[in-house]
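A protein chain is absent from this complex, but the other protein chains hold their places.
Our next item is chain A:
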């Protein structure tokens, strides 16, 4: 008789994998168990390796991801077991894997509103297919006593379900019910005024009446209010000191959303997926203007917790503003103490299940059918890539958008996002995140890789706290993140259009062309250097750079000179450095077209320039020159000045976009031709601009190039850690 030892790796824990295996083989004998990082099966059965593999692969649970199945076959004389059963976890010292938080599944959602179900209206309903994971786990392997659910003793019936292999809640670690689960509390002036379902009902009524409340979700607290209530939104703006950056919303259901937004089948699939990210969708009307603050996009997500469903159930609300509860730049509030002490809202809805890791909502946009990830957090993190690396590596990422990554022997894990590290509390969270990842994944890094920037707090942290560190150039890391993601093995041309990063020549880079020939990464082209001064103020107030560049191009007369006489005066004498940044070029263009002179949030001017271009269908372009692979947009800038007010602003904005596409494309053609390269990698924050990205991609595709860009990790600095890992692992010309 045959027996098999099977090892399944990937995302195979806390996704209902063992019950699935149990159901699959319950007529055979043997066992299944979680080991740290994989699922181990011993099976006595008259079948074949191939059949087992196929069965597991085709029928695997929806949220699992199988990286490898290893099967060993041998002969036995007699069965060692009577039936098939689930063994308790073994605690071997290998790499654990933990799936991200999952939105409520359809079955649980149905039960939630089924009067006959014992979890009728239970705000913490979950099963092996859904619910909180990463946000409530304290350690590995994933078991109830390693989650913050350990403080809630299962009632008899829950316990029974938990131990019944055929049950959907078999080993659902956060299992609970109205009898035994955590509870919601509505708090007003630090006093509990309602509990349980009453608390949620009251909150719903309150929100309907135009109230704003602080509400505890999966990874932290949100500010909620009716997205149609102008007064409420005004108050949220005041609390957050945020007047121009759009708010995201939770929408009642997909039908309501399709009344307000355009949605492709792919977009609908993404928004309905269990990741439940904020998806940026083009608005049909301008009915939600107070929430979107003039953006042509709505950042929307569907209800992802039972609580969300309950709020919509108890109210007639269509859209809820759900913005992370923080002051501008400060990190998300996730501790209950901070929430209760938050005095800006009338009500706080909290619960007694502790959050271990703060996680913000992820933000995604689809370009074609590919994901452009703006923020990588809840639902994505921790993201696992099966990659073998020689050393164990910790990559600390970048300062402004921080996602770190660790590489274990056979996988690389990308962390959740934290905001600008200069904000002290973000810096503290960054440090906690590093400790957490090293502890959680039980990894001692052989090498710690960071950005080359001398002023990056993340880099200084790495250098001061670890022995063996490696500093890598920002844009090479952007490029490498694409090589990593798509496992590109052939020579590749990398185009990085970005904000700013510290260059190898100490200039400020940001519009770079690289070649990776399989051994080295070499910078083969870039945007022509333009002057840079005024430090970070130049980025926050792009009119300063505009003045600097106008002077540099010997343009003697411009309204900006009169508007900002001191800056104009200072621009002549101030000490300057050089920049090839593409992001700054967009900034300056936005200023010259009178779109935005100061940014109240990152890249606001560039974003608004992009929106302006949406209004035009112009196919025209402006002039530029290319010499020795160096692209000079000086003529473009001169034309923007000259044509401004003579040509329609939207058309000019579009023409500017066309120019960038054209120039970058032409330079790619030149470089790829002389180096005989067919693979193109695109990365960097500027590619968040849909017109630029799809423009360049489609032109390249038409010419038969294979084009790759980041679509499982952020294309902005959030994806840099993956590139850092790649560079550290190859240690090539960096």
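Heads up, the rule we're going with is that a contact is a pair of C-beta atoms (placed from the backbone, for glycine too) under 8 Å apart; a residue touches a chain by one contact, two chains touch by 3 or more; residues count from 1.
FYI, contacts and distances are computed from a predicted model.
*Asks:* What does the UniProt entry say the missing chain is called, choosing from "Phosphate ABC transporter ATP-binding protein, PhoT family", "Fe-S cluster assembly protein SufB", "Spermidine/putrescine transport system permease protein" or "Hydrogenase expression/formation protein HypE"?
*Replies:* The UniProt record for the chain left out of view names it "Hydrogenase expression/formation protein HypE".
*Asks:* Consider the whole complex, including the chain that is not shown, and state which of A:26, A:54, A:569 or A:598 touches that chain.
*Replies:* A:569
*Asks:* Out of A:422, A:517 or A:706, which touches the unshown chain?
*Replies:* For the chain that is not drawn, the touching residue is A:422.
*Asks:* Which one touches the absent chain: A:499, A:525, A:695 or A:723?
*Replies:* With A:499, A:525, A:695 or A:723 as choices, the missing chain is touched by A:499.
*Asks:* Spell out the interface residues on chain A facing the chain that's missing from view.
*Replies:* 241, 327-330, 398-401, 421-425, 427, 453-457, 464, 474, 498-502, 506, 508, 533-540, 544, 566-567, 569-570, 573-575, 577, 583, 602, 685, 716-717
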